[in-house]
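Apart from one protein chain that is not included, each protein chain of the complex appears where it belongs.
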Amino acid sequence: MRRPLVTLAVTSVFFVPLYVALVNVVKPSALIPGAGAIALPIPPTLDNLSAVLTDPTNLFWASLANSVIVTTLSVIALTLLSAMLAHYLARTAGRWGRLITVLLLCGLMIPPQVILVPITQVLRAFGLMTTVQGLVLFNVGYYIPFGVFVFTGFLKGIPADLEEAAAIDGAGRGQAFWRIVFPLLRPATASVLIFLSVWIWNDFLSPLIILGPGQGTTVTTGIYRSLGQYSFDYGGVFALMFLSTLPVLIFYLALQKQFVKGLTGGATKG
Amino acid sequence: MRVVYRRAWYFLSFGAPGLLIYVCFVLVPILLSVGYSMTNYSLLRPGWTWVGLRNYELLLTDQAFLTSLRVTTILTVMVLVAPNLLGLAIAVLLDRRGWFYNAMRSVYFTPMVLSSVVVSVIWTRVLDDEGPLNQALRFLGVADPPGWLSDPDYALFSLGGIVSWQMLGFCVVVYLAGLQGVPNELAEAASIDGAGPWTRFRRITWPLLAPALTVNTVVLLITTFKIFDHVKVITNGGPGTGTTATVAFTIMQEGFVENHQGYASAMAVVMLVIIAVASVVALRVLQRREVQL
């Protein structure tokens, strides 16, 4: 069988940058530029990691807490709201539904940094600048099109009769949705959860500006900060990148099996 | 009457909450941008005046903006083609059971959880003039390997390669999911009929992958058009003038370096219209194809 060998060879090439990301976490900074990037770390050092974790400004731990809170709140709210909106759109035919879909598509396409200034003006008008609530609401608004996009595809594969039957039994539309339909959406929910967690976790500009400069920072902002113009501490950068990616990586590995089905599950009727 | 009431309640409870947040925090800011695009608004100077469509007129002959459109288009085409093709090939390769293939899949999926900043830092090291890639090339006998990021002829393609690497995992996932939806009986029946592997793929698998192609193409299109972080961290738009300056990057330069927020908003509006048209067309074409197949 040639397949495993071919797979292994192709994957190895693809893996090289990931290897670079891993190996430089345990390598002294001075050895990283140029050809050193790929060398084996002999002897390996834990200095980079411990320097990040014991940094006197507590940058990593403080920003980890912010990232976890913002990501968790945003993703929970997003999953619920986008599932409901998707349900509404999937079950509402005609122009009205199509208009909303097109409006949502527009939002999916705009780079957040481009509309950041007006966003802060709106948030200020609501008195939500420099609050976590403000950032969560912005995240919900910005990412809801993606959630709707995934859920709608999936919902179209679930026959409407199912809910109607339940509705006749006396359960309201809401109850029917949460009891019967939402559990069926599990694969789609998994992919929405994983993608949005990754994206929100990795955002750095919006949290930086919306939470405000005095309100602490998020993990990705920390990476960007350590990349400063005058930075020579490559080992520290790689350690920070590794540590800040670890939580999403674990979350993603835990959900991996589910979400593979979710993206096209509805569409391919698997 | 009761039907109307029920519909309204359904909208208010299911549709409205999400939609309202979207309208407030995304749609209104977009509309505000459209407003700014008709002013000479600057972040740093108090006051502004209406200039009507003058900013849009200026855009038509703005070399930096036109170049950024070209750069973004080249980048988008590359990223539409490469991850789609490679993703399909790799998905076919990985469409087997067992721990080995599971482990291999995880490798492709990992870049999806990395932030663009992280991906950029990694690749800056890989593509360094004396970095791993050029070392490998020298080892293979290439005496003078290219400056992947320093040569203006290569830099944009290197950037396209980096984004493709990051997006490849997404395509693999979607195609794998699609492949698992292809019923085995169909393929077996075809192979009894004497169809070779290529014919089987062409006639049975590929048509069934149409929805996967749609998802991939649309997602790649909108992700690539927005590319900003990679440019900021790796090349800062260079080497030289506009070599790798994408539309998003140019908008940020105009707004936050040159302090022309009004003009930058006009760029943003044009950008939005272009992607809107492109993705609606792509979606239409691909979905029509799905139906026909």
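We call the chains A and B, going by the order they appear; numbering starts again at 1 in every chain.
Please note the rule applied: a contact is a pair of C-beta atoms (placed from the backbone, for glycine too) under 8 Å apart; a residue touches a chain by one contact, two chains touch by 3 or more.
In this text, contacts and distances are computed from a predicted model.
Chemist: Assign the chain not included in the display its UniProt protein name, restricting the answer to "Multiple sugar transport system substrate-binding protein", "Bifunctional protein PyrR", "Carbohydrate ABC transporter membrane protein 2, CUT1 family" or "Methionine biosynthesis protein MetW".
Modeler: "Multiple sugar transport system substrate-binding protein"
Chemist: Out of B:L12, B:L43 or B:A189, which is the one that touches the chain we can't see?
Modeler: Of these options, the touching residue for the absent chain is B:L43.
Chemist: Quick one: say which of A:A39, A:L53, A:I76 or A:I158 touches the chain that got left out.
Modeler: Result: among the candidates, A:I76 touches the missing chain.
Chemist: Using the touch definition up top, pick the residue from B:D95, B:D129 or B:E290 that touches the left-out chain.
Modeler: With B:D95, B:D129 or B:E290 as choices, the missing chain is touched by B:D129.
Chemist: For a quick check of understanding: of A:N24, A:N48 or A:S63, which residue touches the chain that isn't displayed?
Modeler: A:S63
Chemist: May I ask you to list the residues on subunit A that touch the chain which is not drawn?
Modeler: So the residues of subunit A touching the missing chain come out as 30, 33-34, 56-57, 62-63, 65-66, 69, 72-73, 76-77, 80, 116-117, 120-121, 124, 129-133, 136, 178, 182, 204, 208-217, 221, 224-225, 227-234.
Chemist: What residues on subunit B make contact with the chain left out of this view?
Modeler: Listed in rising order, the touching residues are 43-46, 124, 127-129, 147-152, 155, 232-243, 252-254, 256-259, 261.
Keep this in mind: only the chains that are shown with their structure count from here on.
Chemist: Subunit B touches which residues of subunit A in the complex?
Modeler: Answer in residue numbers: 3-4, 6-8, 10-11, 14-18, 20-21, 24, 32-35, 37-38, 81-82, 84-85, 87-89, 92, 100, 102-111, 113-115, 117-119, 121-123, 126, 137-138, 140-142, 144-145, 148, 153, 173-174, 177, 198, 201-202, 204, 220, 223-224, 227, 234, 237-238, 241, 245, 248-249, 252-253, 256, 259-265, 267-270.
Chemist: Mind listing the subunit B positions that touch subunit A in their complex?
Modeler: Residues 6, 10-11, 13-15, 17-19, 21-30, 32-33, 36, 43, 90, 93-94, 96, 100-101, 104, 106-119, 121-123, 125-126, 128-132, 135, 165, 168, 173-174, 176-178, 180-181, 208, 211-212, 214-215, 222, 225-226, 228, 233, 248, 251-252, 255, 261, 264, 268, 271-272, 275-276, 279-280 of subunit B touch subunit A in their complex.
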